[in-house]
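Taking it in order: structure first as structure tokens, then the write-up.
One chain of protein is taken out of this complex; the other chains stay put.
So, chain A:
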Amino acid sequence: MITLSDIIGDTDRRWPRVEVTQDVWEFARTQLAERKWDLIAHWGEPGAVHLALREHGSGTTGILSLDASRGSFPSLGRDCLPARRLERAISDVVGLVPDEAPDTRPWLDHGRWTVRHPQGTPEQPAGPQRYEFLPVEGESLHQIPVGPVHAGIIEPGHFRFTCSGETVVRLEARLGYVHKGIEALIAGAPLEHAAKLAARTSGDTTVAYSTAFALAVETACAAEVPARALYLRAIMLELERIANHFGDVGAICNDAAFSLMLANCGVVREQVLRAAHAAFGHRLMMDRVIPGGVATDLAPTGQREIEKLLKKIRKAFPAIVALYEDTASLQDRTVRTGMLRHDLAMEFGAGGFIGRASGRSFDTRKVLPWAPYDTLSFETPLLQRGDVDARIRIRIAEIEQSCALLRQLLDTLPSGPILSEVVPRAAEGTAMVEGFRGDIFVWLRVNGDGSLARCHLRDPSWFQWPLLEAAIDGNIVADFPLCNKSFNCSYSGHDL
């Protein structure tokens, strides 16, 4: 029985990267198919494809790289569903073709980019092509195309519903409308600029992206980060989580036309953002986490502001939870709506509240902890039912945990410097951070002159969008907004 650690050999690094042969790659495919290993990320660069994996049981993590200088690589998507869209993205962005891929349609590239394969050998674009949605056959089925332009001000994405009356038979999403070319922009950019670009991958989870990027750079350059900076990063990350979870709980209920909840949660979210502004000088704390530490220290009144915020939340929170639990008409909408099966959550390695509401307990802060989370005590809430209600309850429980974490962090906040110098060296770094949506994976290669050679940012939504299509199955069309909001996947982070 060959394990992942047999392949990667002895190392004390968390994410060692090894070049493997085609046989090992095929072996990895069988392991993924048998669900012995989890797919963490899958990306390409000219001449090579990379595969980040985590072994069940032992928890070993590592990256396998396969030479693809012939322009193609063996497809994993044949047996591993979560790899399919990633392979299509590799094909669009780098131009490497997955051999025998079950789905050869483009994914991110809609033929409207100025170049094809922006991260590989740039070519003239072929122009917009007709996109074939998966065929659906049956009597009296009708299609409802929704988006990418919506009636409300939300991010763009196209959803193709095939319905029998009001019941959804199949949903297929088409994404890529907000592709910004962040990875291509980062390649060659100086470190400081690259950090800003990475922070803008998905604006609502900017602290998590900045933290993941910073950790990856620090791993690559073997930089020591002051303890105070690590604590301040964690404080910002938990503030971001609380703000987003409150926003989500309100927005989900608002999609069931229960606007009172949105109003109540909106007030608390605003208080969190104001406290963040008072403590760190920016409501969303954008660009506050940088490689080497943090850009701004806690404001003199910052600690008191956050403590005041925690008191306010403690006062308002029980009433909000009670309002949710005691409104029968709301419960009627959320309970048993948009059920996500446990085995699908496991198969796709769904992170965040989506996985945890369907019985997958993965939390990067617990499983692959980074400082200071390895010394903090908190729990990862877990539910089994996988419906909209469960996803709301996981968020509620996570808000409680995050408040407890903030208290611990503030009580033990060390003093000292907040930034240390990062001496660039030619090396690679990898990091994984638990954002509010789930695990964000970052891999990068730094040049000796302090610029970035390559960077790959993998949003948790890559493994959550496909599950939305499964969760809506058999529900009615009118319940889609509720399910979609309970998933709240990122368009921007996914389209990159």
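As a working rule, a contact is a pair of C-beta atoms (placed from the backbone, for glycine too) under 8 Å apart; a residue touches a chain by one contact, two chains touch by 3 or more; residues count from 1.
FYI, contacts and distances are computed from a predicted model.
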Response to the item:
Among "NADH-quinone oxidoreductase subunit H", "Tetrathionate reductase electron transport protein", "Protein ImuA" or "Glutathione import ATP-binding protein GsiA", UniProt's protein name for the complex chain that is not shown is "NADH-quinone oxidoreductase subunit H"
Discussion item. One chain isn't shown here. Among A:Leu4, A:Val49, A:Ile63 or A:Leu330, which residue touches it?
Written reply: A:Leu330
Item to complete: Among A:Gly47, A:Gly71, A:Pro102 or A:Pro145, single out the residue that touches the unshown chain.
Response: A:Pro145
Worksheet entry | Option touching the unshown chain, where A:Ser259, A:Thr301 or A:Thr412 are the choices | A:Ser259
Item to complete: Name, in rising order, the residues on chain A that touch the hidden chain in the full complex.
Response: 142-146, 150-153, 166, 253, 255-260, 262-263, 267, 327, 329-330, 332-333, 476-481
